[in-house]
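Here is the structure we will look at, set down as structure tokens.
A single protein chain has been removed from this complex, and every other one stays in its place.
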Amino acid sequence: MNSKRPVNLDLSTIHFPLPALTSITHRVTGVILFVGLIFGFWALDASLSSPEGFDAVRDALAHNVLAKLIAWGLLSALGFHFVAGIKHLLMDAGYGVDLEGGNRKAQITVVISAVLVVLAGVWVW
Amino acid sequence: MSNLQVSVYRYNPETDSAPYMQEFQIDTQGRDLMVLNVLTMIKDQDSSLAFRRSCREGVCGSDGMNMNGTNGLACITPISDVVKDNKLVLRPLPGLPVMRDLVVDMNLFYKQYERMQPYLQNDTAEPAIERLQSPEDRDKLDGLYECILCACCSTSCPSFWWNPDKFVGPAGLLQAYRFLADSRDTATSSRLAELEDPFSLFRCRGIMNCVSVCPKGLNPTRAIGKIREMLLSNAT
Amino acid sequence: MSTMRNLTFDAIIIGGGGSGLRAALELAKSGKKTAVLSKVFPTRSHTVSAQGGITCAIASADPNDDWRWHMYDTVKGSDYIGDQDAIEYMCNEGPKAVFELEHMGLPFSRFDNGRIYQRPFGGQSKDFGKGGQAARTCAAADRTGHALLHTLYQNNLKNNTVFLDEWYAVDLVKNANGDVVGCIALCIETGEVVHVKSKATVLATGGAGRIYASTTNALINTGDGIGMALRAGFPVQDIEMWQFHPTGIHGAGCLVTEGCRGEGGYLVNKDGERFMERYAPNAKDLAGRDVVARAMVMEVLEGRGCGENADHVMLKLDHLGEEVLMKRLPGIVELSKTFAHVDPVKAPIPVTPTCHYMMGGIPTNVHGQALMQDGDGNDQIINGLFACGEAACVSVHGANRLGGNSLLDLVVFGRAAGIHIEKSLNEGVDYLDATQSDVDQAMSRMARWNESSGGESVHDLKTELQNIMQNAFGVFRQEDNMQEGVKQLGELRERIGQAHLGDKSNAFNTARVEALELDNLLEVAEATAIAALERKESRGAHSRYDYPDRDDVNWLKHSLFHPGDKTVTKREVNFTPKTVDTFEPKIRTY
Partner (left out) sequence: MVTNITNLGRSGLSDWLIQRVSALVLAVYALFVVGYLLFHPNLDYATWSGLFAQTWMRIFSLLAFISMAAHAWVGLWTISTDYLKHTGARFGFQAVVILAIFVFLVWGVQVLWGA
């Protein structure tokens, strides 16, 4: 007899409702933001170090496509993490902790953060 | 056409080194059968298929399984609720070891339930008649005591998948709150103490998969929030 | 199987439903080495499906309520073949057992004064039938069985009861003296077969409603304990008495609690007429279940049934209002939506009498000790064997059980069996060990299936059996149909003896369990059929066209079916309660 039992945990076969998707995205954006802190601190350090440093950051954000992408990515992650974080705080306070409320809050989270992602793109470019 | 395509997770530890999916064709004659009926029809074709069932009316919690990606009870899930493109995919509850086919080993799940000391504790002397309880206090148990231990919630919970030995899971926590909320129970502080660590309760991330799959319409996420409130007001 | 493992306990309780868990709790508290062996995880047992409540004179709804009134109702409900000493014990001990359950945490619904909520149920009266309808059924909404079973399981956890979950008892092991000294059991998960040795073996295996095609019973209700007892040569009592619950959901068979009518619901025919007023002018919809079920069948037979095939009636609840329904009957609303596609808040539920409860079973005394008859017709205790719950026939239900009395039966007699076993273990009871040939004897049936190499399928044979029972042994019965049924069952026995187990694997082989269950279904079905043919009268649930009247001269008796020669003998009904006067048989009207 095969003693090592299999576990059915092939995530591709499991349906995830919207609140679950927003939850995992919250986690992923958190990790992205942590890694992105390198750029944040670099930019802050450089921009405060000297007028030349400030200009360098400014120029990079104005002309360097990679820098723009990174800035847009981080702002998007921040936007989502921020909105989903508010959703968490609302749930902690007991608002919308039911099936309907959970779904609606997840939908609102997606819509608002989508808007923020677009706005962040507009700002960066 | 009323031929339903059913794809079933198969695994027999005596003969199979790994699980596989087996296809069946079931003639539903156009009826909106329950998934359990479909399983019974498959078993008539192939008696080696293993699955649990008992009450066939959604109150015993035996036949929890994953149907087209969503956990639920086979006996009260009409195929029209889950079938997509005429295809029904049946897999065991996720995250627990598979004994055979659709039967999972629920021991970890039960252990977490037992850890919550799921019985009334009252250190006062028993009266000659029943303990009195106001209808309002009794109402607080509604939505809690109805749990049938089917494990649909806990096995849909990613937090339980990753830490089934440490995170109590939605079912156990719902039970914990069922006793915390009972005006007749006096073990509040020891019950809360058991839950204060970073895993037992706090590993809940508010994903709410539990709420979306509970066949009895219960809300473990809310119960977890209530326990957290109790912990918070106890500690601050 | 020479290397078969032995497991040894002081007591083994077969069945993890209400009565088994209640007995186990008593023994676990006493520190005896006991185990509950159950083919399903205990909270999946059929007790979980009980809805309406547990009937008991706790004097909550009416402070003047009296257990003697409950006793009167129960004796009358049984159509006078319930044993009055047992009914007295149940009704008198009942309040204690119910209060215990409350202390264990059972979440009963409540009245405003904080006491346990009680609702009216069928066949209940005040003042020995003279004081009108009583409300005596203690309820946890319409999930009383669920609440009760979980509470008992939880308290067994608290008291560290040993559980053999998903183990299947195959057959009893008897020693050379005919004492029961354990059983053969199959671990479903691994396929291992063990010899469980014990000084007390308790059959708490529940009912066998699955002998009928249409039943409110769970799929697991296959009469395993009855089958085991019959194969061991022990008799069963009043096994012809099968209760048809008036309100099973038409088509699906799921139970709709009598509590619906207790809360004010009523039955209507296709003309919208509340027909029970004609059949039971006083109690109306709250007459005994046998009375209501027959009335429903009569309505259908006389062409007043509802639906396309005019084959059912309607249970009207919508007038009670959404608030009452959601508060008192939330489970019914759920079930009705799922299985009848009807929202009872808005429309009536299609219902039909459906096999529900086995009044008969293994004859026992009030201590749960199983009984047989010696050659002179005297009761004889079977050493080592106990029964409680639906598998037992104490007999408190006689020919017709009252609603809410089954849950009371479970806890009162589960507890009583536990108390008695503890006492006899303390007295050092011991029996001769079983020999290898005794064990082989108990293994023979299982061995037969394991060696089968061809034959008909379990599923087809089961379906055939259920149809025979449904057609010949339903609400109304008559000689020629039943004779034909007995004959068909005899042929079926031959074929089942040759049937084929296709899957012989070990790990979680549910096909093997279903095959073993089929043997038990057959035993119960045949006992039912032969006993029903023998009882030439109409009493309680046993209603014959050819003998429409009750015959107290010849049949104010228990029937006793003996499996060896398949004969039926009679056994005296107890008419001597200890503390009250005998309730003499009267004409039974509601």
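Going in written order, the chains are labelled A, B and C, and every chain counts its residues from 1.
Definition applied: a contact is a pair of C-beta atoms (placed from the backbone, for glycine too) under 8 Å apart; a residue touches a chain by one contact, two chains touch by 3 or more.
Everything numeric here is computed off the predicted structure, so don't read it as measured data.
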Inset, instruction - Counting contacts across the entire complex, name the shown chains the missing chain touches. - result: A, B
Legend entry - Sole residue of B:Ser159, B:Gln175 or B:Ser212 that reaches the chain not shown, by the stated touch rule: B:Ser159
Inset, instruction - Out of B:Asn12, B:Asn66, B:Gln133 or B:Ser200, point to the residue that touches the absent chain in the complete complex. - result: B:Ser200
Inset, instruction - Touching the absent chain in the whole complex: find that residue among A:Leu37, A:Leu69 or A:Val115. - result: A:Leu37
Inset, instruction - Would you write out the residues of chain B that touch the absent chain, in ascending order? - result: 158-159, 162-163, 166, 193-203, 228, 231-232, 235
Legend entry - Missing-chain contacts mapped onto chain A: 27, 30-31, 34, 37, 41, 44-45, 47-51, 54-55, 75, 78, 82, 85-86, 88-89, 92, 123
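We take it that only the chains that are shown with their structure count from here on.
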Legend entry - Inter-centroid spacing, chain C versus chain A (mean Cα positions, whole Å): 59
Inset, instruction - Please set out, as single numbers or ranges, the residues of chain A touching at least two other chains. - result: 1
Inset, instruction - Indicate the residues of chain B shared as contacts by at least two other chains. - result: 13-14, 99
Legend entry - Interface residues, chain A side, partner chain B - complex: 1-3, 5-9, 13-17, 19-20, 23-24, 27, 88, 91-92, 94, 97-99, 102
Legend entry - Parts of chain C lying in touch with chain B, wherever the complex brings them together: 40-41, 43-46, 48-49, 58, 95, 98-99, 102-105, 107-116, 140-141, 143, 146-147, 150-151, 154-155, 157-158, 189, 218-220, 252, 254-255, 331, 334-335, 338-339, 457-459, 502-503, 505-511, 514
Inset, instruction - Sort out for me which residues of chain B touch chain A in the complex. - result: 9, 11, 13-14, 16-19, 66, 68-70, 89, 91-99, 104-105, 156, 158, 161, 205-209, 211-212, 219, 221-222, 225, 228-229
